[in-house]
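Complex shown without one protein chain; remaining protein chains in place.
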Amino acid sequence: MAGIYRKGSRVAGLPPGALVHIGDRKSEKVEITVFGYNESGVEEREVDRVEECLELRDNHTATWINVDGLHCIDVLEKLGQHFGIHHLVLEDILDTDQRPKIEDYGDYLYMVLKMFYYDETGSEIITEQVSIVLGSNYVISFQERPGDVFDPVRERIRTGKVRIRKLGADYLAYALVDSIVDNYFVVLEKLYDRIESLEEELVVNPSGSTLKTIHSLKNEMLFLRRSVWPLREVVGRMERLDTVLIRETTAIYLRDLYDHIIQTIDTLETFREMLSGMIDIYLSSISNRMNEVMKVLTIIATIFIPLSFVAGVYGMNFDYMPELSWRWGYYAVLLLMAGAGIFMVMYFKRKKWI
Amino acid sequence: MAGIYRKGSRVAGLPPGALVHIGDRKSEKVEITVFGYNESGVEEREVDRVEECLELRDNHTATWINVDGLHCIDVLEKLGQHFGIHHLVLEDILDTDQRPKIEDYGDYLYMVLKMFYYDETGSEIITEQVSIVLGSNYVISFQERPGDVFDPVRERIRTGKVRIRKLGADYLAYALVDSIVDNYFVVLEKLYDRIESLEEELVVNPSGSTLKTIHSLKNEMLFLRRSVWPLREVVGRMERLDTVLIRETTAIYLRDLYDHIIQTIDTLETFREMLSGMIDIYLSSISNRMNEVMKVLTIIATIFIPLSFVAGVYGMNFDYMPELSWRWGYYAVLLLMAGAGIFMVMYFKRKKWI
Amino acid sequence: MAGIYRKGSRVAGLPPGALVHIGDRKSEKVEITVFGYNESGVEEREVDRVEECLELRDNHTATWINVDGLHCIDVLEKLGQHFGIHHLVLEDILDTDQRPKIEDYGDYLYMVLKMFYYDETGSEIITEQVSIVLGSNYVISFQERPGDVFDPVRERIRTGKVRIRKLGADYLAYALVDSIVDNYFVVLEKLYDRIESLEEELVVNPSGSTLKTIHSLKNEMLFLRRSVWPLREVVGRMERLDTVLIRETTAIYLRDLYDHIIQTIDTLETFREMLSGMIDIYLSSISNRMNEVMKVLTIIATIFIPLSFVAGVYGMNFDYMPELSWRWGYYAVLLLMAGAGIFMVMYFKRKKWI
Amino acid sequence: MAGIYRKGSRVAGLPPGALVHIGDRKSEKVEITVFGYNESGVEEREVDRVEECLELRDNHTATWINVDGLHCIDVLEKLGQHFGIHHLVLEDILDTDQRPKIEDYGDYLYMVLKMFYYDETGSEIITEQVSIVLGSNYVISFQERPGDVFDPVRERIRTGKVRIRKLGADYLAYALVDSIVDNYFVVLEKLYDRIESLEEELVVNPSGSTLKTIHSLKNEMLFLRRSVWPLREVVGRMERLDTVLIRETTAIYLRDLYDHIIQTIDTLETFREMLSGMIDIYLSSISNRMNEVMKVLTIIATIFIPLSFVAGVYGMNFDYMPELSWRWGYYAVLLLMAGAGIFMVMYFKRKKWI
Partner (left out) sequence: MAGIYRKGSRVAGLPPGALVHIGDRKSEKVEITVFGYNESGVEEREVDRVEECLELRDNHTATWINVDGLHCIDVLEKLGQHFGIHHLVLEDILDTDQRPKIEDYGDYLYMVLKMFYYDETGSEIITEQVSIVLGSNYVISFQERPGDVFDPVRERIRTGKVRIRKLGADYLAYALVDSIVDNYFVVLEKLYDRIESLEEELVVNPSGSTLKTIHSLKNEMLFLRRSVWPLREVVGRMERLDTVLIRETTAIYLRDLYDHIIQTIDTLETFREMLSGMIDIYLSSISNRMNEVMKVLTIIATIFIPLSFVAGVYGMNFDYMPELSWRWGYYAVLLLMAGAGIFMVMYFKRKKWI
């Protein structure tokens, strides 16, 4: 649940635009990789100085600068200077507790997205903020730590003949966002597995921990929803933006992306309703079990309490109790008791308690 | 519930536009049937090569190509080439986990719909994705397996003199969508039957399985809703689209179709509220039964525990207990017990517990 | 509940526009009554042939043709021919499972409404679909069976000097809708009576049947709401429609009508919330009663079980039990028991259980 | 709850515009008071004939005619005639079961509002409909009975030098509505007092009547909400209306009024949520108490039933029971029992039941 609210995420009292990295130091080394490509060739470099990026940018139709790790503010400031990025954007890149959004700064677009993946143990969802700056012929992406979600995009750039090499920076930005959204489906699938196994547990052996698992799943869902819902607007606005940065040929892909996000939201909502239904079943199964316990108690008590009473009566020490001296008194009483017991059992059978 | 979320439905990491059939291989053979018709005549053919379709298209005012089965990517690619269909559309046709939608590609419209029918045993709802591409004088429809929902449309085309032969491809597309929506009512009817029989079960003999059936019906409803809700927008947009592909004479039919979809949604919502009400009744019937069990226990215990106490008192072995030697002591105590018992019974009668 | 979903209401597979009467055959004979009137006079006729209507229409400023009974498709087809009514409209008139709606066909407006009234026993709400076609100087209304809701309108037409005779067909259409909406208030009043008597029952003697009645009332409300909500849009659109068929003098009346519909919806929503509140009270009253039962059991058991134990102790047969041979042992034990009993009772008094 | 739905409030079957007073005859005498004023002076008169009003209107910049009591239809008709008021407005003034609304009739605006105050005993909310007709230089207000909510406005008119005397009829209308809305806060305050005392009751001694009070408060809230919500739209529209009747100088006051209404709605919604929370607390406090009762029963039964069993064993009459003849058998058994009892008590202590 740590992801729902990150403590100390905002530094009250600082002037807006002060560059402070908010968030855990997720990556130790800041790695900058640059891809410069056009239809005919690709140049891929791991750079140390920000200035190297500029050279690549000027020589290719599209350049992708990927920054892994945000704790080195120096790098960010230089990038900001060279690419003319507003200091508010730089501040937002560092504050990893942003809501997904898109902002049009004229010369470039700034996007914030959330990436999800399960940790190594596969039991907790890790979230990472990805910032994307889309200029006329470059894309800069900022990640909190080196991640493999973008690897398929890298692979496609390296291979020739695919669409990505022919189309410009806007298509690249789309491809990055698309790979993030595609990854949502992987997370959803795992969630579905957990929901399914919970459902089985609910039928076979519901316990207090079942409910707690349902609730923690619900909280995870809350948390995913908070990151996916605004994305809908982000891509919707991206499509409608009146900007030269996004060409018409890319708009069609954005529409497709939008559909995928809607599908994610739909699935999340469906999961939520399924979980709500499971809580209902859980609560009614508790009631049912209580009912069963009560029935056992009632059956036993209702059969034996009256019988004990009869035994008690003939255990009284009155001097004059004629039945006691009857020859078959004892057997008569035993018979009476058996009869009463059988009657009770039949009564419960008719009431369908047994 | 398999339909709510299909595992592996999206292949994360693939470039957008890569043609991969996602979904179960529902039909073994890909069947292509072509109808070419105008007011004066119909030509109906089962074709093997995609090229044959083109000949028919050029000779008739309206051509309907129906493809049953999606696993043969070859066929799709050829159709895409011949009819100039965008590769994103082809990708969407193959991904059978789409949300209903409509997209305007200028030369043609692309629609995704969901078809429902019960399986042979009549206990599970089967869903199938239908894609429709509407061009100026042709309609291509893609189904996952050969289905009979379109049979009435086929019949109408074969018969002369009906409207469908006079009107163009847009009316044909409408007729196809209409036949799918008409089929929703059949599914709703069966759902209603099941709700009604559940309601009876709830009154006569509610059990834990009743609740589970209610919940699985609710989940089915969730799943239908997810497919029908977006349809509303699809047809609404179809009506408003600024395109030459849909003539004004057809617009009036679309309005009618829109009404039917709203009716479906209305009915689904009503069913949902009815099911919610049933859960309330179920839970309160559990409470009521617990109450009843408790009452039986209380009545028996409250009557016999005090009587047993009295018997216990006279079972004590004190040397000096004057009552024990009284001549009528035993009968007096029996009378006292009977009196107490009758008093209790009357008390419970007054409290309306018996 | 039959009204919520009518089985077989839609005939899947029929071409749109096929005239089939869907619904129960509610009226045996199809009755056509025609009112032709202008400021100076009224002509009222019961006609057999549709052609007669036309004569009246041509001679008066406003003509009202009322058709009771829909099973005679012949009549409908002739009317459609003579008045130039679209076959989709005719189809909708026959399908009595429509949602209220308004449609502008240029030369005429087509409206669908729902009429409610209680059956003779006063326990069930009957619904009937009313279709109104408003032309430039005529109104055609279709009812499922002869009804008395329109009688006041008829009376007003017969009487001179009232507004209705001076104003045209649009005012007549308004008057018909108004009389239907006015009737809603009658149904609401009866519903309110039932809610009030339920509320009393809930206080005096809540039982399982109370809950079932609340739920069936809720379902009825669902059903009314489904018919009244869309009406809001119908009248709202009627007011805003850019048509010559509705004059400005009538618009002011439509606004008034709109207010009445909003009032109906408001009242329905309030009823719903009241019923929801009643379910809460019912459930908590069950809990309260269970509580009471439990208390009785607990009081009796808690008092007598320890006392029985004491009696049991002195009923043991040990050879050496000095208390048994004490002269006042028996009385001492009785006193002890009485003391314990009184203490318990006081304890429960302090706990406010008694 | 009488206010939620007033029986017989609408007379089905009457022609629209028929003047019938619907509602209780709240005031015995119809009182008409007229204020004519301009910056320099005020003229205040209680009039008998409607014609007198006209004289005042013609001599002053602003005239306020206040009518207390609606049962005299004569007065209304004359006013309608003299001021050119549409018969639908007159009908609405008489029907005191209206929803708040504003209507623009060109020459004048017609507003319906609801006034609330507690009855003399302070336990029930009384509602009264106030109709306001705002013309170019006059305001006519209709109340069901003479009320004191407008007294402060009267006082301000009488006193010179305040804004009201300088500004026109539109400001007067605003002042009247403002004084009604101001009074809402008084009602809200009393409601808050009741909620607070309920909250205390809930903590100290929740009973079945607590729940019933919560529910009746909820119903009152429903009823207030129904009257206040539409007011928001009324004032919002008043501000935006394209009419010469409301000057720009007044628009600024309307915005202020709008804020007050939003505040009222906000407070009502907050109250509602607080009441919902209280129901939750109530229900859980019932559960808690049941739990407590169950615990007492369980503790007593669990301690004494096993002990009674032991006593029962040694109460058996077998000829050969060696323990019975032991010298210390009785004491050993007593010790055993005490030990078992103490063990049980400690077990319950550890479970935190005691």
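For reference, chains read A, B, C and D in written order, and residue numbers begin at 1 within each chain.
Everything below uses one rule, namely that a contact is a pair of C-beta atoms (placed from the backbone, for glycine too) under 8 Å apart; a residue touches a chain by one contact, two chains touch by 3 or more.
Note that the structure is predicted; figures quoted are calculated from it, not measured.
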Touch list for the missing chain, restricted to displayed chains, reads A, D
Of the candidates D:Pro152, D:Gly208, D:Gly236 or D:Gly341, the residue in contact with the absent chain is D:Pro152
Checked against the full complex, the residue among A:Met290, A:Leu335 or A:Ile354 that touches the missing chain is A:Met290
Touching the hidden chain, out of D:Gly84, D:Gly106, D:Gly122 or D:Gly277, is D:Gly277
Touching the unshown chain, chain D contributes residues 151-152, 156, 162-164, 175, 178-179, 182-183, 185-186, 188-189, 192, 203, 252-253, 255-256, 259-260, 262-263, 266-267, 270, 273-274, 277, 280-281, 284-285, 287-288, 290-291, 294-295, 297-298, 301-302, 305-306, 308-309, 312-313, 315-321, 353
Absent-chain interface residues of chain A come out as 4-5, 7-17, 86, 88, 92, 97-99, 101, 103, 205, 208, 211-212, 215, 218-219, 222-223, 226, 279, 282-283, 286-287, 289-290, 293-294, 296-297, 300-301, 304-305, 307-308, 311-312, 314-317, 321, 323-330, 333-334, 337
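Quick note on the criterion: only the chains that are shown with their structure count from here on.
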When each step joins two chains that touch, the fewest steps from chain A to chain C total 2
To bring the C-alpha trace of chain A onto its twin chain D, one rotates it, in degrees rounded to the nearest 5, by 145
Per the C-alpha means, the centres of chain C and chain D lie apart by a whole-Å value of 26
Whole-Å distance, C-alpha centre of chain B to that of chain D, is 43
Note: chain C residues in touch with at least two other chains are 287, 290, 294, 297, 301, 305, 308, 312, 315-317, 321
Among line, ring, star, complete and other, the chain contact graph is line
Which chains touch? The pairs are A-B, B-C, C-D
